[in-house]
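Quick one: the structure is below, and I'll ask about it shortly.
Only one protein chain is missing from this complex, and each of the others stays in its spot.
Each chain gets a letter, A, B and C, in the order it is written, and its residues are counted from 1.
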Amino acid sequence: MTEAFDILLAALILGLALWTAIARETFAAVLGFMAYGLLLTLVWVRLHGVDVALTEGAIGGGLTGVLLIGAAARSRATESVSLAERPGTLTRALAAGLAAAVASALAVCVLILPVPAPTLAHEVAANLASTGVGNPITGVLLAFRAMDTLLEAIVLLFALVGVWSLAPDRAWGGRPGLRHSADPNGILAYVARVLPPIGVVVAMYIFWVGADHPGGKFQGATILASMWLLVMMAGLADAPPIRRSWVRVGLVAGPVVFIAIGLLGAWTAGAFLAYPDGLAKPLILVIEFALMPSLTLTLGLLMAGAPQRPEAP
Amino acid sequence: MSAATLFGLCAATLVGLGLYGVIAHPQPLRKIVAFNILGSGVFLMLGSVARRGAAAGMGGDPVPQALLITGIVVAFSATALAIALLLRLSEVSGSVTLSSDAPAEPKPDAGKA
Amino acid sequence: MSDFLFGASSLVLGMVALGLTRILRGPDDADRLMATLLLGTGGIAALLLLGAASGDAAVVDVALTLAVLAVFAGVAFVRAAPGEAADGAAPDDTP
Partner (left out) sequence: MRTALDAWTILSVSAGVFFFLAGTVGLLRFSDTFTRLHALTKADNLGVGLVVLGLLPRAGSVLAGLKLAVIWFLVLLAGSTVSQLIARSARSRRPRA
């Protein structure tokens, strides 16, 4: 029975990926991609990666889809122009040949993977107790490979700086995106009032169980950022001007705390990002609590886009 | 065939489809979508490797799974940056095209700010 | 019992996937969006069944996340639709 489910899932994913590649209309392709993201979440569950499924569901199914739908609607007017620029048959044949070659090479690699698969699960299991957390993924993210997590938070910040740098000169320091106005008694305003309180509770829950069960700060921050975005899209609150100092401080606070604890480790435990004996769990908690608001702010502002309006006088 | 192998092969095909889309599709937004498909193919392959490494009572090797979470978030930030670039391009030039001899006339009021 | 739940999960998934042919056929963007929404709901149900079948309680949290974010595709669609003057599109951009 599980085999049938897996084969159905794989066939659906391939079909949707093919559809996004060949669809004529961009909007249809984007919707296909959103469905694809949702099915990918099911695949992660089947591959026993529930933490990954949570991330994929929140980011792939939620945030990326919203971004793509907005961009597709705005670029619709120029769609026919771009379609006229289809590359020649030779280019497409070469691209198809290259793609087929890469795919076959990867497929061969999948089939000849070594049979007792190499794994670090034993090492993680043996050392997890020293971190005090119960979820091995959280242990890897914040103790064994904390450097990756730190750099990831910084990459997000760099992406945001990149987005901001696209602001027209007159709007620099102003409010991101376009102002949404909505009927305060409309259905959109209603859902933007009802959903966020529930969303905040769910986000905190996902964040808190991350210590021992699948979940964690990224997934929680994504849900929080989505709730903020919903309130902005409903026109109930405006995006903050990016020149505000609380925005800037909020954005860097999390990574700064992370780096400070890392430096503390270099001084007390002998290595950057090492935790002193017995203090691992509290320090991990401090990092998570510091990172969560910064990540929420970063993700929300990334979704809001480049500043487009000068701050109103 | 185990689920890991099945989805591994699925991932290889996804990488191929995404690569074709990135090269062959003329529209930038479609290239971004194709890039995401390509990326998810790579993630899925890593996920299949992680599943094969199931041991010590864990459903999969936690190290690649944790790296996957990092990867998904980074891919999202790249997508957000690419879309912001795209929107700015259409604002400045009035058309979304990567061709150097764009057929569309730039809007007169939207010169290089 | 686990076999039944897996079967039900496959059935739900297969059926909402059939609905996806609406994305292919359209005719309106709203119809396409509906197919995606049906897949979203079906995906949540399939996840719940899958979680119950495999006995992994954490899968419910994934369904919970998807359910919280379920309204987003629709809101983004309405916000981005032509005729939505607040979004910068020309109001008379109708077909």
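One rule holds for everything that comes next: a contact is a pair of C-beta atoms (placed from the backbone, for glycine too) under 8 Å apart; a residue touches a chain by one contact, two chains touch by 3 or more.
Fair warning: this is a prediction, and the values are worked out from it, not measured in the lab.
Participant: List the displayed chains that the omitted chain touches in the full complex.
Facilitator: A, C
Participant: Give the residue, chosen from A:195, A:284 or A:299, that touches the chain omitted from the document.
Facilitator: A:195
Participant: On subunit C, what residues meet the omitted chain?
Facilitator: 1, 4-5, 8, 11-12, 15-16, 18-19, 21-22, 28, 30-31, 33-35, 37-38, 41-42, 44-45, 48-49, 52, 57, 60-61, 63-64, 67-68, 70-71, 73-75, 77-78, 81-83, 94-95
Participant: Applying the definition given at the start, please give the residues of subunit A touching the unseen chain.
Facilitator: 187-188, 190-191, 194-195, 198, 202
Everything below uses one rule, namely that only the chains that are shown with their structure count from here on.
Participant: List the centre-to-centre spacing of subunit A and subunit B in whole Å, with centres computed as mean CA coordinates.
Facilitator: 12
Participant: Identify all positions of subunit B at which a residue touches two or more other chains, and write them in rising order.
Facilitator: Correct list: empty.
Participant: Two-or-more-chain contact residues of subunit A, please, as numbers and ranges.
Facilitator: 2, 46, 70, 72, 74 - these are the residues of subunit A that touch more than one other chain.
Participant: Write out the stretch or stretches of subunit C touching subunit A in their complex.
Facilitator: 3, 6-7, 9-10, 13-14, 17, 20, 23-24, 26, 29, 32-33, 35-36, 39-40, 43, 46-47, 50-51, 56, 58-59, 61-62, 64-66, 68-69, 71-73, 75-82, 86-89, 93
Participant: Can you name the residues of subunit A that touch subunit C in the complex?
Facilitator: 1-2, 4-5, 8-9, 12, 16, 19, 27-28, 31-32, 34-35, 38-39, 41-42, 45-46, 50, 53-54, 57-58, 61-62, 65-66, 69-70, 72-74, 76-77, 178-182, 188, 191, 195, 198-199, 202, 205-206, 209, 213-215, 219, 223, 226, 229-230, 233-235
Participant: What residues on subunit A touch subunit B, complex-wise?
Facilitator: Touch list, subunit A to subunit B: 2-3, 6-7, 10, 13-14, 17-18, 20-21, 26, 29-30, 33, 36-37, 40, 43-44, 46-49, 51-52, 55-56, 59-60, 63-64, 67-68, 70-72, 74-75, 78-79, 81-87, 91-92, 95-96, 98-100, 102-104, 106-107, 109-111, 113, 117-122, 124-125, 136-137, 139-141, 144-145, 148-149, 152, 155-156, 158-160, 162-163, 166, 168-170, 216, 218, 302-303, 305-306.
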